[in-house]
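A protein chain is absent from this complex, but the other protein chains hold their places.
Per-chain residue numbering starts at 1, and chain names A, B and C are given in the order in which the chains are listed.
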Amino acid sequence: MKQYEYMAKGVLAEHGIPIAPGRLVDSPESASQAVTELGPVALKAQVLVGGRGKAGGIRFAATPEEGAKVAGDMLGMTLKGYRVEKLYAEQKLPIENELYVSITTDRNTKKPLVMASAFGGVEIEDVANDKIVKRYVDPLVGVMPYFGREMAQSLGLRDSLFKEFSDLVVRLYQIYREKDAELVEINPLAVVSGHLVAADARLNIDDSALYRHSELSCVEEGSLLEQRVHEIGLAYVELDGDIAIMANGAGMAMATIDAIEYFGGKPANFLDAGGGASVKPTAEALGVLVSMKPKAILVNIFGGITRCDDVAKAIVQVKNTVGIPVPLVVRLVGTNEREGVELLNREGIQAYSVMADAAEQAVHMAKEAR
Amino acid sequence: MKQYEYMAKGVLAEHGIPIAPGRLVDSPESASQAVTELGPVALKAQVLVGGRGKAGGIRFAATPEEGAKVAGDMLGMTLKGYRVEKLYAEQKLPIENELYVSITTDRNTKKPLVMASAFGGVEIEDVANDKIVKRYVDPLVGVMPYFGREMAQSLGLRDSLFKEFSDLVVRLYQIYREKDAELVEINPLAVVSGHLVAADARLNIDDSALYRHSELSCVEEGSLLEQRVHEIGLAYVELDGDIAIMANGAGMAMATIDAIEYFGGKPANFLDAGGGASVKPTAEALGVLVSMKPKAILVNIFGGITRCDDVAKAIVQVKNTVGIPVPLVVRLVGTNEREGVELLNREGIQAYSVMADAAEQAVHMAKEAR
Amino acid sequence: MAILLTHQDRVIVQGITGNQGRFHTRQMLGYGTPVVGGVSPAKGGTEVEDIPVFDTVKEAVSAVQPTASIVFVPAPFAKDAAFEAMENGIRLIVMIPEHIPVQDSIDIVNRARALDVTVIGPNTFGIISPQEHTKMGIMPNHIYKPGPVGVVARSGTLSYEIAYSLTQSDLGQTTVIGMGGDPVVGQTFITVLEQFRRDPETRCVVMVGEIGGSAEEEAAEYLSTLGKPVVAYLAGRAAPPGKRMGHAGAIIERGKGTLDSKEQALKSHGAQVVTMPWQVAQAVREALSR
Partner (left out) sequence: MAILLTHQDRVIVQGITGNQGRFHTRQMLGYGTPVVGGVSPAKGGTEVEDIPVFDTVKEAVSAVQPTASIVFVPAPFAKDAAFEAMENGIRLIVMIPEHIPVQDSIDIVNRARALDVTVIGPNTFGIISPQEHTKMGIMPNHIYKPGPVGVVARSGTLSYEIAYSLTQSDLGQTTVIGMGGDPVVGQTFITVLEQFRRDPETRCVVMVGEIGGSAEEEAAEYLSTLGKPVVAYLAGRAAPPGKRMGHAGAIIERGKGTLDSKEQALKSHGAQVVTMPWQVAQAVREALSR
């Protein structure tokens, strides 16, 4: 779960990392008021996308009037597909220099990875590798100030910046651990009057750990449909094609999408009905697919823990309640395959046993329906 | 630094360990009020001594009137040398069983040690060794619930007590680490209606770590004189003899006391003037000794980092300001010994070079002064 | 033969009294797995499928001398269970639960390294060695058969699909192992390939990968020293960047973890890369006949 900039900065501030004075505004009036109190500000769109600045998501206001006007322009605008609902008004900083620092989890070493660069202010992917200082953390030891000092030295920092940076890395690691962060990033980490200030921040929380972070604000990401499917507990991603897909297991769902494209079709979604799904969630998932009004639906089930007769029951149930007004292709093999196929046949639904055949047929039917 | 029972229980409660409802009372009126609100209570003297119950420091009150009367009796009483200033009024618990659990630091293994017993309610020293379950903690791993379950199993706990105990050990270890505890002890750990409740608690904090625990209440222990000397930054312990002692270094101070007893004298105190003490603290320390009005004073200095001339200057300074109206014996060897001895001789003070001679002389002079 | 898990192992089930634990204990026993005990706090003294249940791993260790443990406890308790197994001397741990916080997995995996413990998962279907009639996991029993193919996968049902197609093509398996779908798991392709290298009966290895991370790229270089043919199939060809495809690990992040870079890396080190799962069996047959 991503956190908005203002939330991320709140967490930084709680952990003693300096941020500029700022506040959330949601109207021209509150923006004007913010300039009155803070002086010249940057008005920053609170959206969960990178490259916000270049896309016009950060503008400046020197006077209350200008604050109201700029806020009026920005609020409600669409930025890379996201509607701007809130702005963060932040005192304008006389930035002398921009650094970068972040902590993520490195999958290969299975360790936390601290990255820093003296060349911040741009996406870290755009920084040359030899300008990035990387250090892995031994999670049984953690991050102590010396770790930060060694990085500060590699960055060429001196004097107060040297010490402030060391201290900051320790605090950043506390956030990473205590908040179960997937990513905590300060970019740019600004130098203002010779001191470090977090000028922008990202904080992404591990979804699996949200249960122990009731203190964090809940941020919904994704389309309304995605949110709805996530609420029923299934993994779902909207794609831009016209063949709706359901499979059991994330790998199978990916492979099914791949198969649709392989035969020249366009998948409408990714939907993992779960590795051992029973009748009810399977029926709910299928209901979602129907509601998308695709050109065809492909259900691809390898019955391992999932029982084929359960899947068949779910299909029959949806057919006989909300109805399935689009071509439906079912591939059904594995546990209780015979019972499942019989159930479907009784309702006039054919079942494939080979994945390739089913995918090809789904693409064929979608083309016919166009 | 020891914490009073009510403070220790406050820390337990903050960490989710069950305690009985209770409050601090310091007058018959507030005790009466407490009984009105809590029902029958135990009134427990808040003093830093063990064996409080046997010494009459815990009494019961069933009615508000009784509460007022008992509190009136207890407040101001002296318990093992400590004046009772405050009582903790705690709802009376129908205790079914008494366990013991504590965490301390084990010096030999250099690890935290968790001890528990199904036979609580008495000092752990009085529990047979085979009735105590001991487990060391790997500090790089910490205490997870399984650790508690393994202890619970060794204690023969079942069902809800099994789970509650496991959980409690985890929380107790959090306290031990987060509060820099030397000792955290729940004794008895009572079973009330089939659930665990901390009926009494001790919490001793590592003095060296107090700087990072501004959240803890400060508790002064020791006599007023001891407190005064501790405030000037020196280690000081009152003893019951009549020969005042100053040495540099804790080991030397102990050895000096031992030497006094060896020659048949009675040391009045332990005073470590520090391994590298300069003129000012040495003079202050000597001033304290003079104020004790002993029969003799022995200053025993091995000048390593400590310079003998600094010590001599301090002695001369005290002699010429507050005065030293009792026999003074000085032993002075090591760094700048010659300069130091000369300074003393000029003031008519003899200096010994052999520790045994000085100690013997101090005992002799104290006997003469009696 | 097999890797990591054989019929000589003695398996305990942590969380044996839960629904999942009970069901899969029955399945594992049915496959022939030597399940010797279960652990479920405060349920010690009972039995599940005639298997004795203990309060703690410690107790199980002294009673039934297990060598391996499969963990079915809910995710919030998984770290505790894994440490309980490790600290009590268990040397092979299969972590079934999904949604274990990544920080917990980091702690588990790094402690396991220090103690030289093999962790499979979390969020895995487990490991099965058909010749040994032994499995620790939630995979269906009937889709495998003994044979010369080693299979290592990141994903569950997809590996079933592929293992079943191998079995139907009469290409049996030495061991099929699921590394798990989480960002941080105990094994890497390299650690598993190294096991397959040392197993004389494994004559060909199938890697089932997917988008996200760089596990496949890291493994590619190792292939040169494997000395056995590798067939790779990777899922997620059609996945858009920035979208998490079910698995917490399956996401193309800012240009990293794309299928293309993975396939290129594997190909350049000699792997036979197929584009669709149903092409795996044929590629394996060709590799074995070479």
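As a working rule, a residue touches a chain if its C-beta (ideal position, glycine included) is under 8 Å from a C-beta of that chain, and two chains touch if they have at least 3 such contacts.
Nothing here was measured: the structure is a model prediction, and the numbers come from that model.
J.: Quick one: which shown chains sit in contact with the chain that's not drawn?
T.: A, B
J.: Looking beyond the chains shown, say which of B:Y6, B:Y146, B:F165 or B:F270 touches the absent one.
T.: Of the candidates B:Y6, B:Y146, B:F165 or B:F270, B:F270 is in touch with the missing chain.
J.: Among A:E150, A:E178 or A:E284, choose the residue that contacts the chain missing from this document, as touch is defined above.
T.: The missing chain is touched by A:E150.
J.: Given that one chain is not shown, which residue among B:R212, B:R228, B:K293 or B:R338 touches it?
T.: The single option touching the absent chain is B:R212.
J.: Considering the entire assembly, which residues of chain A contact the chain that has been omitted?
T.: Considering the whole complex, chain A reaches the absent chain at 138, 141, 144-146, 149-150, 153, 158-160, 162-163, 166.
J.: Using the touch rule from the top, list residues of chain B that touch the missing partner.
T.: That gives, for chain B, the contact residues 50, 105, 107-108, 110-112, 123, 125, 138-140, 177, 180, 182, 206-209, 211-212, 235, 237, 239, 247-255, 257-262, 267, 270, 272, 275-276, 302-306, 333-335, 354-356.
Simple rule for what comes next: only the chains that are shown with their structure count from here on.
J.: Looking at every pair of chains, which two share the most C-beta contact pairs?
T.: By number of C-beta pairs in contact, the leading chain pair is A-C.
J.: Report the inter-centroid distance (CA atoms only) between chain A and chain C in whole Å.
T.: 27
J.: Going by the touch rule set out above, which residues of chain B reach two or more other chains?
T.: none
J.: Residues of chain C that touch two or more other chains: which are they?
T.: Expected reply: 111.
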